[in-house]
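The structure's right below; bear with me while I get my questions together.
For this view, one protein chain was removed and the others were kept in their places.
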Amino acid sequence: MLKNKDVVFEPEFVQALIQIFEEGIVFNKTLGLKVSTVGPLGAVARLEMRPELIGHYGHSRIHGGVISASLDSMGGLAVLAAIGARHMDESIEARLQRFSKLGTIDLRVDYLRPGISERYEMRAEVMRLGSRVATTRMEFLDAHGKLLSTGSAAYIVS
Amino acid sequence: MLKNKDVVFEPEFVQALIQIFEEGIVFNKTLGLKVSTVGPLGAVARLEMRPELIGHYGHSRIHGGVISASLDSMGGLAVLAAIGARHMDESIEARLQRFSKLGTIDLRVDYLRPGISERYEMRAEVMRLGSRVATTRMEFLDAHGKLLSTGSAAYIVS
Amino acid sequence: MLKNKDVVFEPEFVQALIQIFEEGIVFNKTLGLKVSTVGPLGAVARLEMRPELIGHYGHSRIHGGVISASLDSMGGLAVLAAIGARHMDESIEARLQRFSKLGTIDLRVDYLRPGISERYEMRAEVMRLGSRVATTRMEFLDAHGKLLSTGSAAYIVS
Partner (left out) sequence: MLKNKDVVFEPEFVQALIQIFEEGIVFNKTLGLKVSTVGPLGAVARLEMRPELIGHYGHSRIHGGVISASLDSMGGLAVLAAIGARHMDESIEARLQRFSKLGTIDLRVDYLRPGISERYEMRAEVMRLGSRVATTRMEFLDAHGKLLSTGSAAYIVS
């Protein structure tokens, strides 16, 4: 889909991106999101289930809001990586600065199946990166790779 | 919109509904959602800002995922109340049991403005309550009543 | 919501805007959309039911696609009017030129009730007009004012 598939990020850029995502975006830390991979074509992260993330005390289902929040964050990370790949001529610092300019315009989540799992995985890919708006698709899976939810979101990127 | 506007809930029902929402739905407690009012026509809740809910360490903005999660929960609460109003012939216990049968089908959130506030308010109303599907509209406001985000969601209700 | 509520459009601007909407946007003509009012705060239009717009031959219900298409168009018209109100210092021609720069980023429609009516009404209001993105809410009603569908959309406004 995107033309920057041949870009290779510097390890320092990837580390800093992960650091911002996992620690700087404080609510991501509250959720417990951990980046597995992030590259010019998309991002994958994971989440260990914990009691605080439960939707209803009667089940051990993950709360739908954890899913929507994770997918919003994941789409943003994928957009950041795609922007980074487009601006490899800029310093690492300058590319990372773009993180604070990113804003979600809107988000849709489709809840396909209830989620009961010890661990979840989230994936995001950029469908289009324009000069002002980026659109992403995201997926939320259980530990067995079963698709629980899908999402799409638009971000303002400049 | 709905015909049950003249229904008056028993205080016990309201208290139990709030208890389930604020404590039983564990992730609502993690977020810190507090119900202000809930009735046959809709629900209002509030949220005190805390560092764990921040979107980016560089600002004190609330994370968009807190907004999407709150609005999903609020829509569900409004649907529960509307279902309760429709089934006033049932015992309180039977009406509360319906909470665990509710499921979000999908959610959309529009982020209008970044949120920087000490306190937030969320409102939800049921646009239609069918026998199988309910649709809601939600709003997320700052402490001055400024509209920050709007949402809509569909729920399976049987 | 918007600050331009005291703006009064020139009759020529309104006529030209309606002309573009009803005739220039060719598919709006195919649908049969007619503008009732358009001002800085929103727009209202109407649609006479015709056999070509039916969803299923067995009923006379309007096709959901007529609703989604109308609401997309209506949101765009409301955004155009809001942009016009913000740029009253520009010539009418310059403001109208902005029509061709408008693009829908995404659209959501909630179908609340099936529509069987001789005539429909559509309403749109701008929730936020930014420098790059505008967000709208729309409603689709039957001839008795019953709400059949709601929508929201984001537009790129450059």
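Going in written order, the chains are labelled A, B and C, and every chain counts its residues from 1.
Everything below uses one rule, namely that a contact is a pair of C-beta atoms (placed from the backbone, for glycine too) under 8 Å apart; a residue touches a chain by one contact, two chains touch by 3 or more.
Not measured: the values here are computed from a predicted model.
Novice: Which residue among A:V7, A:M88 or A:M127 touches the omitted chain?
Specialist: Only one of A:V7, A:M88 or A:M127 touches the chain omitted from view, namely A:M127.
Novice: One chain isn't shown here. Among B:I92, B:I116, B:A143 or B:I156, which residue touches it?
Specialist: B:I156
Novice: Considering the whole complex, not just the chains shown, which residues of chain B touch the missing one?
Specialist: Interface with the chain not displayed, on the chain B side: 105-106, 108, 132-133, 135, 152, 154, 156, 158.
Novice: Which parts of chain A are in contact with the chain that was left out?
Specialist: Residues touching the hidden chain, for chain A, are 1, 108, 110, 112-113, 127-128, 135, 137, 147, 150, 152, 154.
Novice: To test your reading of the contact rule: which positions on chain C touch the chain that is missing from view?
Specialist: On the chain C side, contact with the omitted chain comes from 23-31, 51-59, 63-66, 68-70, 72-73, 99-100, 103-111, 114.
Assume only the chains that are shown with their structure count from here on.
Novice: Please work out the Cα centroid separation of chain B and chain C, and write it as a whole number of Å.
Specialist: From the centre of chain B to the centre of chain C is 30 Å.
Novice: Could you put a whole-Å number on the gap between the CA centroids of chain A and chain B?
Specialist: The mean C-alpha positions of chain A and chain B differ by 25 Å.
Novice: Could you list the positions in chain A whose residues touch two or more of the other chains?
Specialist: As it turns out, chain A has residues touching two or more other chains at 105-106, 108.
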